[in-house]
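As you look at this complex, bear in mind that one protein chain is not there, while each of the others sits in place.
Chain naming follows the written order as A, B and C, and within any one chain the residues start at number 1.
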Amino acid sequence: MKDKTRILVTGGDMRQIYCAEKLSAVYDTYVMGFPAGSIPEKTNLKQAVTDSNGFYDFVVLPVPPLDENGSISAPFSDTEINPDTIRKLLKPDGVVFVGKYDKKLSDIFPDNKIIDYMKCEDLSLKNAIPTAEGAVEIALNELPVTLNGLEVLIVGMGRIGTSLAEILKGFGSNITVAVHNEKGSAKARMAGIRPVFTDKMDTDYKLVFNTVPEMIFNTDLLKRFSDDTLFIDLASKPGGIDFKSATILGKKVIWALGIPGKTAPVTSGEFIAETIAGIIRERSFS
Amino acid sequence: MKDKTRILVTGGDMRQIYCAEKLSAVYDTYVMGFPAGSIPEKTNLKQAVTDSNGFYDFVVLPVPPLDENGSISAPFSDTEINPDTIRKLLKPDGVVFVGKYDKKLSDIFPDNKIIDYMKCEDLSLKNAIPTAEGAVEIALNELPVTLNGLEVLIVGMGRIGTSLAEILKGFGSNITVAVHNEKGSAKARMAGIRPVFTDKMDTDYKLVFNTVPEMIFNTDLLKRFSDDTLFIDLASKPGGIDFKSATILGKKVIWALGIPGKTAPVTSGEFIAETIAGIIRERSFS
Amino acid sequence: MKDKTRILVTGGDMRQIYCAEKLSAVYDTYVMGFPAGSIPEKTNLKQAVTDSNGFYDFVVLPVPPLDENGSISAPFSDTEINPDTIRKLLKPDGVVFVGKYDKKLSDIFPDNKIIDYMKCEDLSLKNAIPTAEGAVEIALNELPVTLNGLEVLIVGMGRIGTSLAEILKGFGSNITVAVHNEKGSAKARMAGIRPVFTDKMDTDYKLVFNTVPEMIFNTDLLKRFSDDTLFIDLASKPGGIDFKSATILGKKVIWALGIPGKTAPVTSGEFIAETIAGIIRERSFS
Partner (left out) sequence: MKDKTRILVTGGDMRQIYCAEKLSAVYDTYVMGFPAGSIPEKTNLKQAVTDSNGFYDFVVLPVPPLDENGSISAPFSDTEINPDTIRKLLKPDGVVFVGKYDKKLSDIFPDNKIIDYMKCEDLSLKNAIPTAEGAVEIALNELPVTLNGLEVLIVGMGRIGTSLAEILKGFGSNITVAVHNEKGSAKARMAGIRPVFTDKMDTDYKLVFNTVPEMIFNTDLLKRFSDDTLFIDLASKPGGIDFKSATILGKKVIWALGIPGKTAPVTSGEFIAETIAGIIRERSFS
């Protein structure tokens, strides 16, 4: 028996469609702003009803929710989606899910609860998987050598570092993890990886993944690496690799952000749906 | 150049000696209450000076620190070790490291700081490794089948569950992890393991490791498992398996506590030393 | 519909019973020489008919088939099992499966085909799994340190070496494989393990598994290892570690043979049954 809860999913890229598709297995789910061809053939999704005020219990906005004009960010849509339209369609006590909180949203939806799903711990944990896979994809595409037998440094043993280590063990890379403290060291050992402390790390690596949002790779440190070392920075801005120094020194650096949506939009959209469904369930909204 | 800090290590089992041995690489380390034969041949350890009051900066007591008589727990020692003697040997502002806090200690050392190293997060993390290895050792010893291809259930995806999963993947077991929430589910996926929610788990397993200190395996659930399923309960008391029901039903259950000290006393003692050294360093005692 | 082929399984240890049990899922299977209590409660196994000559299509003898008196090796049986009795029960063109060929068998069964199942490649491959698990069980039982982080040397990258590497990767050991040639080196790399050539190997290991039946560890080489290194020799006689030298030098060596039947009799017996069933099938006996 299907849940009667009505959800409107609007804006965003392919992720948003797969999020809607997954939600539609449980909830009465509507989409707005996607061309017909982008929606799966066999689907429970319905085109949004746009003339019934207070129709939806929830609205799901994308990552990020708004574009530079203050409209709903909707790269696939031919027409602009006005956030005020969305507010009217939402029930007075309806909830807004957004992919990254933006101050303007509080002005647009003054009476509604706004929940940033990107801040949920289980989504961060899950997103570590597509992020690590995307980072390895980049490395495979860029490097003229095999990952097998390669000297690889992972900086940080958090979620993404742990996921990377797991994948690279399968490739048979020679992995070292740079950590800040005994806790990081313990986590590395648990994963069967050799830890070194960040301030004592050597530089004989051909591939470096940075996952720590602290400036670690400054001019001095960068100079000590070989010119053909590939750096992939996965840390959120400002990242851990000095952009200016790396450019001057001619280092090969790839700043890789927002990987999940690019490399695995289906999985990534489904993760968002699972998180939203989890919140709806736990709060006994439904 | 050696640190001049003086540490007295006393009581306990083999772990305590290896802890002392490791500390002696950095600090001026003394032991009390160990027969000569139990100390490694080439060592920096010194027999404790017992007549100089206020001689030591730190004293390291074992897990647990006291026996039923209120003496220092010292199974290897012929003579009783009186905690008052230890207090006198310690500097007035000396620090006492203990393996598990006991109220009596505050009476014995009223003026000294008492630190329970078993409560340090990095030690808990590290101890997950010998605990998981010891649990697998038990399974290998008990089972007449290979772990390869075996249907194994791990309850809980914390430190010990994660370590167990890592090891059992190497054996090629068919692993399922029972988790309580989306976070546990995400951690299982990161490790490449199939998660199920605890309340929906099936019972076709030949080997079950419980790591969660909550009563999960009650009479009803236990009944649904095969009679030749082996349960290994690693959760601290009261554990997660109903003792009485398991006995009545004739289930094969092993309650495995304090594994690190039994199965890997050297590694385990070294972990304690690393934790103590970390605390000394971070507090700038030395 | 059950196969009408009649198989008699006699002699041997627990493995033999589990072999019979597994065969009974497909064939009409009888046992002789096992006390009632050793047979599973719910079973299709039948006690052997001993008075019908030429009744059985196949007879399965254990590993090894005969004891020192020339009787069927049957440690569980109160009475002696005379091989002539077995021959009479077998059809004139019946086939004898044995666990290791013994010349005397050709005299006892002059007209029957005798097949040594221990020589089948798929059984050797499968037995690598319980052998490796048993070897790791020994290491866990003997060592006072964790396998995690331990420097381990595996000599040989054949079946057992490959299985050992797979398991030890899960433990997070620092594994090196000693190989003889480029092929072994390639296989090690495929498994993600660092290879060294046997003649250039260093000796900084705490645990050594030998899988190669050639005298590698002679006096000179043994001397270069630490006194607390544990050697586990898995190679069939004469093995790869010089017994006399090791004894004189006081090295810790464990000669581990026939592991599958000891550590995992159920799995091991089932593997034998699968091999026998495979032979019966492929030869279109049934």
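Criterion: contacts are C-beta pairs under 8 Å (C-beta built on N, C-alpha and C of every residue); 3 or more make two chains touch, one makes a residue touch a chain.
Computed from a predicted structure; not experimentally measured.
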Out of C:Gln16, C:Ser163, C:Asn210 or C:Thr229, the sole contact with the unshown chain comes from C:Ser163
Filtering A:Gly11, A:Gly33 or A:Pro265 for touch with the omitted chain leaves A:Pro265
Among the options C:Gly11, C:Gly156 or C:Gly192, the absent chain makes contact with C:Gly192
From C:Arg6, C:Arg87 or C:Lys126, the answer for touching the chain not displayed is C:Lys126
Among A:Val145, A:Met215 or A:Ile248, contact with the omitted chain is made only by A:Val145
Residue list for subunit C contacting the dropped chain reads 121-122, 125-126, 128-129, 159, 162-163, 166, 181-183, 185-187, 189-192, 274-275, 278
Had the left-out chain been drawn, it would touch subunit B at residues 148-149, 169-174, 189-194
Where subunit A meets the left-out chain, the residues are 14, 129-130, 133-134, 136-137, 140-141, 143-148, 166-172, 263-267
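Throughout what follows, only the chains that are shown with their structure count from here on.
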Using C-alpha atoms only, the most centrally placed chain is B
Expressed in whole Å, how far the mean CA point of subunit A lies from that of subunit C is 50
Subunit C touches at least 2 other chains through residues 148, 169-172
